[in-house]
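Missing here is one protein chain; the remaining ones are kept as they sit in the complex.
Letters A and B name the chains as they come in the text, with residue numbers starting at 1 for each one.
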Amino acid sequence: METQSNQQVGTAVPPAKTEAEKSLSPFQLAMRRFLRNKLAIAGLVVLAFFIIVAAFADIIAPHSPTAHNYYNIEAKASSEHWLGTDSSGRDNFSRLVYGARVSLTIGFFAMLFTVVIGVILGSLAGYYGRWVDGLIMRATDLMMILPFLLLILTIIAIVQSVSITLFITIIAVTAWPNLTRIIRATFLSLREKEYVLGARSIGASDFRIIFKHFLPNAVGPIIVNATLMMATMIILESGLSFIGFGIPQPTPTWGNMITEANSLRILENNWETWVPPGLAILLTVLAINFIGDGLRDAFDPKSNQ
Amino acid sequence: MKFSKFWLMLILSLSLVFVLAACGDDEEASGDTEEDDTATEDDATEDDGEDATEEDDDAEEGDSGEAQQGGTITAGMYSAPGHQFNPLFYSDAYEANILSFTHESLVQLNEELEYEPSLAHDWEINDDFTTITFHLNEGVKWHDGEDFTADDVYFTYATIADPDYVATGGVRTNYVVGLKGYEEYVNGETDVFEGVEVIDDHTVAFHYEEENIKMLFDTSFIIVPAHPFEGMEISEIPDSSASRDAGEVVGTGPYHLSDMIEGEQYVLTAFEDYWQGTPYLDGITWRVIQQSVMPGLLESGELDMIAEPNGVPASDFERVDGLENITTFETQDFGYQYMGFKFHHRTTEDVESGTINPDNWVENEKLSDVRVRQAIVSAINRQGIVDGLLYGLGSVMEAPFPEASWAYDPDAVTEYPYDPDRANELLDEAGYVDVTGDGMREDPDGNEWVLNLDYPTGNEVRERTAPIIADELGEVGINVNLRQPREAGPHFDAIEQDNNDFDLYLAGWSLAVGDPDPAGIWQSTAAYNYTRWNDETSDELIRKAVTAPDAFEQDYRAEVYNDWAAHVSEEVPMVFLYSADNIYAYNSALQNVKELPAGIYQDSHLWYLAQ
Partner (left out) sequence: MHKYIIRRVLQFIPMLFLVTVLVFGLAKAAPGDVLSGEMLDPNIPHEVLEQRREALGLNDPIHIQYWNWLSAVAQGDLGTSMQYANRPVMDLIQARVMNTVYLAIFSLVVTLAVAIPIGIYSAQRKYSLFDYGATTFAFLGLATPNFFAGLLAIWLLSFQFGWFPAQGTTSAVGLSGFELFVDKLRHLVLPGFTLGLASTAVYMRYMRTEILEIKGSDFIRTAHAKGLTKNSVLYKHTLRNALIPIITLLGFEFGFLLSGAVITEAVFNYPGIGTLFLNSISNRDYPVIMAINLILAVTILLGNLLADIFYAVVDPRIRYD
């Protein structure tokens, strides 16, 4: 549900060049500006940390994230279980570590597929215009008319059982319209530019024009929106878990872990269960948002006055 | 220019609001009625239990231990009722919560799960066991002041037997199918339902086509008044205000539904002319609450009672039990959770035509060796599930009879304690050994042996057991393919339409307390025989237990059920995982609560708040 909001924040316009900066490509310029942004760098560091944790989960986690123990349920923190155990006696710390892997995977791939769909449809619509544009835009209209969350819930009800891959797919097929619109708008603004007309007049293929001339110019808005979208996906996963439509247990996700706190007992007595995944989500999303903000400022110097 | 645009946009966004607002303008009306009536309830709901008693009528005796007049309590349930307050058509446990206080039956269950008088004070059964004659209490009034008579009993049963009953949404035809003349009546061939005979205003007889050993169960349905529905088509009844609206729903019970806020609060007010005497309490307010905050509400006194249908979750028991102002009561649920073995699958044609014919079934050879099934039940730590996931508040069963039932006998059955070594032995013996060296056993022919395990979401504890069971079976070398859970509805569809590759599945039965006859689930031809277990001995014993004339002796039936239970526990057609306790909690100030195996709602007119 926060998707829309985030994407509104992230709606960026294509980069504008000043005379002095012409020697570098817009992308290089943006990167240079990005690296001067302290918050964004801090975000990168935090995100890198979680990615490393996710990558080396097998080494870091002391227990299997799914090993249960009937006689050690909702245990407090101890030297054996650093963050205690959950309602099936599974080790919270190991679940947190493996949860990073699952949650980041979901966030990243859901974002990636959404971007792929969005870029393809947006490019087609923006480049070809006419009936292609009409068709794609009507499709986005139709998708945007049904509230995002209701649509996802309805689709989850259709597929009945959710695995990680399916979950990612469902999100991707529902989340693409926003990005499609943004990319289309960018392309439309580029269509009449001289260099595009020039390229066309010398007989460059559509494919070549899209990849050589359009996409590089749209890369700013794409990256910015993609980053913010990833943050949204991570939050969305936890929200769906909470209402029982997320990835089922025993798969460790941060959302599944926080959902355990849907009880005053856990909330009051077992902070070990819910504070760490809560913080993990908060920090990751915060980090990604900082990066996204940094990228926007970098690609769109106008907003960074 | 800019300015006017600003306002136009504002108007636009507000107009969106009104589009929606227009859909629901008559919603407020229900909140304004009966103001003086609810003024006191209002106070009591906000106070905690002890304070509530201070409002008690001081005209009554001051001694503690004596029943006090007055006060209201607030009870909680986790989901809103579906607003069908007509017992003939209600469908959910939340509606049942309200109906338990507003309506009554001819007979009710006592502590020994035997029927005792309620609206009927006496009954006799004829020598052929085909007729039961009830003598009804006189002076029983409906909430609207009309007298309760035998005509109401006739109306109730004739409605269930009506040709339009099922099409209108009713599902309770099991109460009438055995009655005489049902076929003719349901087919519209006659206007008189022969099965229920009104002898005089306070005498009514039920005639059965054949000898019936479960007559008391079959006549225990909730009685509905005839007069509010007079002249109505059956199809109009569920939508009539007497079935839906607070203040209009009429029963004989100690409380009447006087007011409600949909989805939130359901206010029951004491019925002064209740035939067993005016209730001590002024009323009971049901609130719909989130399960997660329930203990907090009990503690703060905002809630006085939590009972049916889910009660206190086992995980919160310790906390709730530790509350000083709260009394708890646990009783074993009559239902149970199990892991079924798919013995057979039906063919696609049979599934499509809805045929249940054991002769056409296709055997699932993966599970046909009894030693395999015994090994599986031995490899699952069921006591661990009860101790851990249920916090000890449940029981392990070997046969489908709860402890409270007269059919229960722990000595009759073979027990399967958690014993992985035994499981390994049994599997080795049956020829299921690991020939490929991957740690997983192959079948006796050396082929890959994978058991699919399907399970539904919805029941949190059951959901948690699935990965654990897969784990435990893996430890004895059984390769379990744990599949993604489905939602309960589609899961049960898939179990039923079993032309698929299911081997193991998790499910549960919520059973009524009436009679232990297992035929509905266990007879091989029963639609609900989801395991498709086809066992002659079992079928025969089930039939034997209800065959007249011996079956009129409860002891005889108990004995046959023991034999059947022994056979079931030997053959292991399913793994009985656990039977959870129902945990009820109520304010300690609330006195006279009858703690029965079937719940705590009986004789609620005697409840009172102590000082």
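Annotations for the structure displayed:
As a working rule, contacts are C-beta pairs under 8 Å (C-beta built on N, C-alpha and C of every residue); 3 or more make two chains touch, one makes a residue touch a chain.
Remember, predicted model here, so these are calculated numbers, not experimental data.
The chain that is not drawn here is touched, among residues A:A48, A:V116 or A:L146, by A:L146. If you put the hidden chain back, the residue from B:P238, B:P358, B:P420 or B:G474 that touches it is B:P238.
Although one chain is not displayed, its contacts with chain A can still be listed: residues 1-2, 4-6, 8-9, 138, 141-142, 144-151, 153-155, 157-158, 160, 231, 235, 238-239, 242-244, 255, 258, 261-262, 264, 267-268, 278, 281-283, 285-286, 289-290, 302-303, 305. For chain B, the list of residues touching the undisplayed chain reads 1-6, 8-10, 12-13, 15-17, 19-21, 23-24, 26-28, 31-35, 37-39, 41-42, 45-46, 79-80, 82-84, 89-91, 166-169, 171-174, 177, 238-239, 244, 259-265, 267, 285, 287-290, 292-293, 296-297, 300, 354, 458, 487-490, 492-493, 496, 508-512, 514, 520-521, 526-528.
Heads up, the rule we're going with is that only the chains that are shown with their structure count from here on.
The distance from the centre of chain A to the centre of chain B, with each centre set as the mean of the Cα atoms, comes to 44 Å.
Only residues 66-71, 73-74, 87-89, 157, 160-163, 244, 248-250, 262-265 of chain A touch chain B when the two sit together in their complex.
Interface residues of chain B facing chain A in the complex, by the touch rule stated above, are 291-293, 295-296, 315-316, 319, 381, 384-385, 387-389, 391, 457, 463-464, 467-468, 471, 483-487, 490.
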